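Structure below; questions to follow.
With one protein chain withheld, the remaining protein chains of the complex are depicted in position.
Order of writing sets the chain letters: A, B, C, D and E. Residues in each chain are counted from 1.
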Amino acid sequence: MMETVIRKRIEILADTPLIRRVTDAIDRAQISGWTVLPVQSGSGRDGPWREERVTGADKSLILSIASEEKAAALVDALSPILSSHGLLLTMWDVEVIRGERF
Amino acid sequence: MMETVIRKRIEILADTPLIRRVTDAIDRAQISGWTVLPVQSGSGRDGPWREERVTGADKSLILSIASEEKAAALVDALSPILSSHGLLLTMWDVEVIRGERF
Amino acid sequence: MMETVIRKRIEILADTPLIRRVTDAIDRAQISGWTVLPVQSGSGRDGPWREERVTGADKSLILSIASEEKAAALVDALSPILSSHGLLLTMWDVEVIRGERF
Amino acid sequence: MDAATIQTFTSPVVLFFILGLFAAFVRSDLAIPEALAKGMSLYLMAAIGLKGGVAVAESGLSVTIATVLLLGIAASFLLPLSAYAVLKGFGRLNRTNAGAVAAHYGSVSVVTYVTAVQILELSGLPPGGYMVAVLAAMETPAILSGLLLARGMGSNSGNERSEMLREVFLNASVVLLLGSFAIGMVAGPNGFEEVSPFFAAGFKGVLCLFLLDMGLIAARRIMSARALTWRLGAIAIALPLVNGMIGVLAGTAIGLDVGSAAAFGVLCASASYIAVPAAMRLALPEADPGIYLTMSLSITFPFNILVNIGLITAVAVALGGPAGISS
Amino acid sequence: MDAATIQTFTSPVVLFFILGLFAAFVRSDLAIPEALAKGMSLYLMAAIGLKGGVAVAESGLSVTIATVLLLGIAASFLLPLSAYAVLKGFGRLNRTNAGAVAAHYGSVSVVTYVTAVQILELSGLPPGGYMVAVLAAMETPAILSGLLLARGMGSNSGNERSEMLREVFLNASVVLLLGSFAIGMVAGPNGFEEVSPFFAAGFKGVLCLFLLDMGLIAARRIMSARALTWRLGAIAIALPLVNGMIGVLAGTAIGLDVGSAAAFGVLCASASYIAVPAAMRLALPEADPGIYLTMSLSITFPFNILVNIGLITAVAVALGGPAGISS
Partner (left out) sequence: MDAATIQTFTSPVVLFFILGLFAAFVRSDLAIPEALAKGMSLYLMAAIGLKGGVAVAESGLSVTIATVLLLGIAASFLLPLSAYAVLKGFGRLNRTNAGAVAAHYGSVSVVTYVTAVQILELSGLPPGGYMVAVLAAMETPAILSGLLLARGMGSNSGNERSEMLREVFLNASVVLLLGSFAIGMVAGPNGFEEVSPFFAAGFKGVLCLFLLDMGLIAARRIMSARALTWRLGAIAIALPLVNGMIGVLAGTAIGLDVGSAAAFGVLCASASYIAVPAAMRLALPEADPGIYLTMSLSITFPFNILVNIGLITAVAVALGGPAGISS
């Protein structure tokens, strides 16, 4: 089997208007890239929502693969807006192929 | 780096008409929320399918973050329909920021 | 709680025109199935892109659950195109319910 | 009928369906984004609902309408019984799958109906506007009777059953069809005029693209079908033939005009592939979509569009004769 | 006014909105794919922008236009002040939420405006084409004044503020409205003719489906609202009433014709649910969307569509009298 390296996979759920702010932070943390996935609906403390792009009330999921240090730097960079803007951030270890890039 | 806590990330792939049944179970398990992602196509024992919302034949991915106990309770609550309704449930440990809520 | 087994969760980000090539490899590796999720935008070495299906420039995320051996076989099967076609492959261990199938 | 057949095969509506089938069979990657397909299906339902309501606002309600509504509900409830017998016997399905498939054949396909209306109008036999209400009324009784066949009475908890009923009777297409029908009745011809460039003039073009998509979906599904036997394939052709004849006869018997009798025959002949599959996922998850969707969508639907609508029209004309044409 | 009210409730446009409300209240699963809803909202903005521009190309620019533009900008900037006072006092909101809600009521709703134009045209009182430019001009000043109210001057870093301003002034709807308005002015009636089957003839039908969706969204939101008090509900009805009257009076005072004065009243009465919520997510994330979206979308929007447009029209007619009608 090909060689793999261990990296952090970070997933951030954010209001769609905030995506740019999050991806700018990823770029500034010198992480090699990011990928945004659409989200259809959800529910949290404010009750349920559907994907209502018409009202800008929808969310997106931003996913990024980074080394442990860069991931930590990203979390620190985002910390001021994590609570205030209601971001949901999870991360875990993954094996990556072609991992040198990350 | 900000403090993180370990939580379970549960992802359930289900027929779209079944979403409500799954999210009701999540709410009943007193988990703080859930998020639904769209799915485009897939293949399993019944062969391939595409996202054919026209026939209601599509699927969605429901994702929820919960403590280990609540996750276990959810799995138990879903167990009667897991096999009968062909749900695909995976879960793993993740680090969460602002994890007190979950 | 219901019994779970440990399996690999493999996620592959690929150009949409390449999906068939990846899923064919999954089928050949005798993995029981796969699921494709849409992707909205991203950024990598070539700079940012948006979901521009009009130009075929979009990507998709292919997710598959498999046993460790089958996952390794899949990675080997994909290795010739992993770098040349710019696939991003991550994998990690997950607990699966009804895991006998995988 | 000859003329109707020719018109069927030179109408862009049907030709786009054939193009869809063809493109899928040669494995082209042609595909309609599903948000758009969903939108077109909502548009088609809103448009026929509106037009039906306007027509009834003009013609007024009559005793015939009540009769054909009742007949439709009865057909939707009863046609699954014979289907179930055939599916279990000749088709060798188990109880669950037989009940699930039977429900599809009692219910109706909106697009089959809409295509039939196009063809009937081209032949100078437009069905009555109230047939849209019949269409809506026929969508759901079959679901109940299919579930009864598959599971008998009382297998569900009362709570689950009441939730199920609500979902069935308030499913999107029933609400949209009946809602637009009511709007058409309230707004009347004057109100409709404002929106007719969108809902009337654009209708056939949208139907073309929608049928292109249906052709793609139907052909792709059958190409990847695994669970289909020749017995089931034969049933998927026999049922629309027989149900269509029953419908035309019954419709003519209660005194419908030729176009409406033919439309009623098409409703009986058609098999659902939207409301019923969704309900089956919820209520009969053990049933195999590889069977019921493939039969209704990939065999019965094309058969109805390409052959059976023409047959049913011919029979309705033969039965209704000149008298029917006058109404 | 009576006639206008009746026309309101027999117009398919309004009836589809009611159907949407109804379908959501009975918990039907009817839903418009959001890509389509987004597309329809872009279409509506492009279409009214174009039509407004063509109208101005025909009528030429006048001093009235400059006056009403300034009046609109002033209204958008100032109406949040009174709203803020009421929201903090009677409504018991904190500063952040009061500022966020106030911004919504100073800004405007494109669809409310468009629906009002339909109803005014049916009543023979079409507003001037330049009102589209007023609509665009009123979208954003309220955002600034709402932010000032919520946070005072200078709480943001200069960098963040300039980014914020860019996003506010170049948000999609402002660019599309003003851009199509400019295209309409350049292309003129001749250029518009080529595209009028799409942008003019289809308009009301698209508006029907869009309002169906808005009805669904508005009703679903209020059914799951948690943070709404009766005080806020009352304010969400009082503000459009009062702001609408202010708008009609001011519009009549500066000499607008009846239709344009009514349209200006509707702009003042309407509350944003697209541009402003998006801006609030960025600039006032602590504010609760459960409050501002529910008020503007689920209470004020339906109230305006179903009741207030009729009222405002009646007042405009009463004020403008025969003189107004002549213009």
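Simple rule for what comes next: a contact is a pair of C-beta atoms (placed from the backbone, for glycine too) under 8 Å apart; a residue touches a chain by one contact, two chains touch by 3 or more.
Small disclaimer: the values here were computed from a predicted structure and weren't measured.
Participant: For the chain that does not appear here, which of the shown chains does it touch in the whole complex?
Facilitator: Looking at the complete complex, the unshown chain comes into contact with C, D, E.
Participant: Among D:Leu209, D:Ala238, D:Ile254 or D:Leu306, which residue is in contact with the omitted chain in the full complex?
Facilitator: Counting the whole complex, the residue in contact with the absent chain is D:Leu209.
Participant: Of the listed residues D:Ala35, D:Leu120 or D:Ile246, which contacts the missing chain in the full complex?
Facilitator: D:Ala35
Participant: What chain D residues would touch the chain not displayed?
Facilitator: Within chain D, the residues touching the omitted chain are 10-13, 15-16, 19, 22-23, 26-36, 118, 197, 201-206, 208-209, 212.
Participant: So which bits of chain C touch the chain we can't see?
Facilitator: 15, 17-18, 21, 46-48, 50-58, 81, 84-86
Participant: Could you list which residues of chain E touch the chain missing from the display?
Facilitator: Interface residues of chain E facing the absent chain: 33-36, 38-39, 42-43, 46, 50, 166-167, 170-172, 175-176, 179-180, 182-183, 186-188, 191-192, 194-195, 197-199, 201-202.
Basically, only the chains that are shown with their structure count from here on.
Participant: Along touching chains only, what is the step distance from chain C to chain E?
Facilitator: The distance in steps between these two chains is 2.
Participant: Which of the chain pairs holds the record for C-beta pairs in contact?
Facilitator: If you count contacting C-beta pairs, the leading pair is D-E.
Participant: Between chain B and chain C, what is the separation of their C-alpha centroids in Å?
Facilitator: Roughly 19 Å, centre to centre.
Participant: Using mean C-alpha positions as chain centres, tell me how far chain B is from chain D in Å, no decimals.
Facilitator: Chain centroid spacing, chain B to chain D, equals 34 Å.
Participant: Which residue numbers or ranges of chain D touch two or more of the other chains?
Facilitator: Within chain D, residues 33-35, 38 contact more than one other chain.
Participant: Counting only residues that touch at least two other chains, what does the list for chain A look like?
Facilitator: 37-38, 92
Participant: Judged by the touch rule stated earlier, which pairs of chains are there in contact?
Facilitator: Chain pairs that touch: A-B, A-C, A-E, B-C, B-D, D-E.
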